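To start, the structure under review is shown below, and the notes come after it.
With one protein chain withheld, the remaining protein chains of the complex are depicted in position.
Moving on to chain A:
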Amino acid sequence: MSYSCTIRGFTYRFEDLRDLLAKASPLRSGDVLAGLAAASYEERVAAQIALADVPLTRFLEELLIPYEEDEVTRLIVDEHDAEAFHAIRSFTVGQFRDWLLSDQADRYTLERLRPGLTPEMVAAVSKLMRNQDLILVARKCEVVTRFRNTVGLHGHLSVRLQPNHPVDDTKGIAASIIDGLMYGSGDAVIGINPATDNTAAVARLLYMIDGLRERFSMPTQSCVLSHVTTTLELIRQNVPVDLVFQSIAGTEKANASFGVSLSLLQEAYEAGLSLRRGTVGQNLMYFETGQGSALSSGTHAGVDQQTCEVRAYAVARKFQPFLVNSVVGFIGPEYLFDGKQITRAGLEDHFCGKLLGLPMGMDICYTNHAQADQDDMDNLLTLLGVAGINFIMGVPGADDIMLNYQSTSFHDALYLRRVLGLRPAPEFEAWLLQQGIMDETGHRLPGAGSRQLVAQFFS
């Protein structure tokens, strides 16, 4: 079905829903690279005007990628809950936007609505929203997950401690872990990107973190972000695996390019559950995503990069994940050119994930060939803090010496907690107090507590 909008006597036509969504997307370099973006400012707004009038039910009839060709589409269609959808079934996309911002749409109403929403509906409405709309609605959503602690409660901000090292040196990684813990980071996960993805090397790192965690009774979880097949093998070898990590995307073919499918993810999820290592809950999957990943492997099927991204969230929510984050600026300027585009994408990803019920965090980051710097990261960090983000990354000095990009630091996390009055995950906060690392007001304590801890780590 085609869509149209007439402005000053000129009629813009949009071939189908896929075309309409792409043209309605706020400008980003990836859609231009794919040849999908609106050709002018006017055409983009024309597409947004046309999109505002599309009934939400249309998204159940006109599929962007055919049901027969794509298992992500089948997942979306087969798991759609018509009963939950009933409350908003008469809305157009534009009416949905107005209603989301209204006081009727409170936290509990939005929670009940989740299974009735498809990624395409959520992507569509996000394209009509300004940044402040994305922040306001995301802030209403509370998505709480549990493993060895509780992440995502309102008023709390957790941090993934990311202690990467170019050659996976155990002591080098341990040094960064201590640095992060002393700054109150590590409650979302202590998560290492390994330089080499082989089972022996990954097992060595997992034993190391698990040893530290046990020795200091830290209420947190560990993860080495290896491919899910590596993790499955580690589980078979009885290596202590807490969270099961995988990068995912929004089309079957893009996932195939990552070497995964829904059935493989299901197998890994069940294997993780079989270990029963969570103490306060059993959310254990950790997914990373990012706009542009499908296009970069040529598997986007003509769908714009933001809509592809939200389809990945349908994959994520199937497995009750503990953590999900977009790695928003990592992919490079051909997908998100500058600080403005990275900021917009970060707010979209957080909003869309939260509305679908995901425990969204964000790797607020950029590479050196993008037009961005640490000031842009400060801005997005602050905006996402206001929007109620579950967790961010803590990288020593914001400089990842293994992946060669810049993210957010342990100091950045403390800044955000300080200016917004946010606290660590409750169980982890209690541990920080008990260890003498911080006091009740979130101020870092100098002296005895930390000195003792540092000495013990390397003894």
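Some notes on this structure:
Note that in this section a contact is a pair of C-beta atoms (placed from the backbone, for glycine too) under 8 Å apart; a residue touches a chain by one contact, two chains touch by 3 or more; residues count from 1.
Operating definition for what follows: contacts and distances are computed from a predicted model.
Missing chain, UniProt protein name: "Ethanolamine ammonia-lyase small subunit", from among "DNA-binding protein", "Ethanolamine ammonia-lyase small subunit", "Acyl dehydratase" or "NitT/TauT family transport system permease protein". When the missing chain is restored to the complex, the residue among A:92, A:299 or A:406 that touches it is A:406. Although one chain is not drawn, the whole complex shows that of A:157, A:182 or A:271 it is A:182 that touches it. Within the whole complex, the absent chain has one touching residue among A:163, A:219 or A:290, and that is A:163.
From the options A:62, A:233 or A:334, the residue with contact to the unseen chain in the full assembly is A:334. One chain of the complex is left out; on chain A, the residues touching it are 29, 32-33, 163-167, 169, 171-176, 178-179, 182, 195-196, 332-334, 337, 367-369, 373-374, 396-399, 401, 404-406, 409, 411, 414-415, 417-418, 444, 446-447, 450-451, 454, 458.
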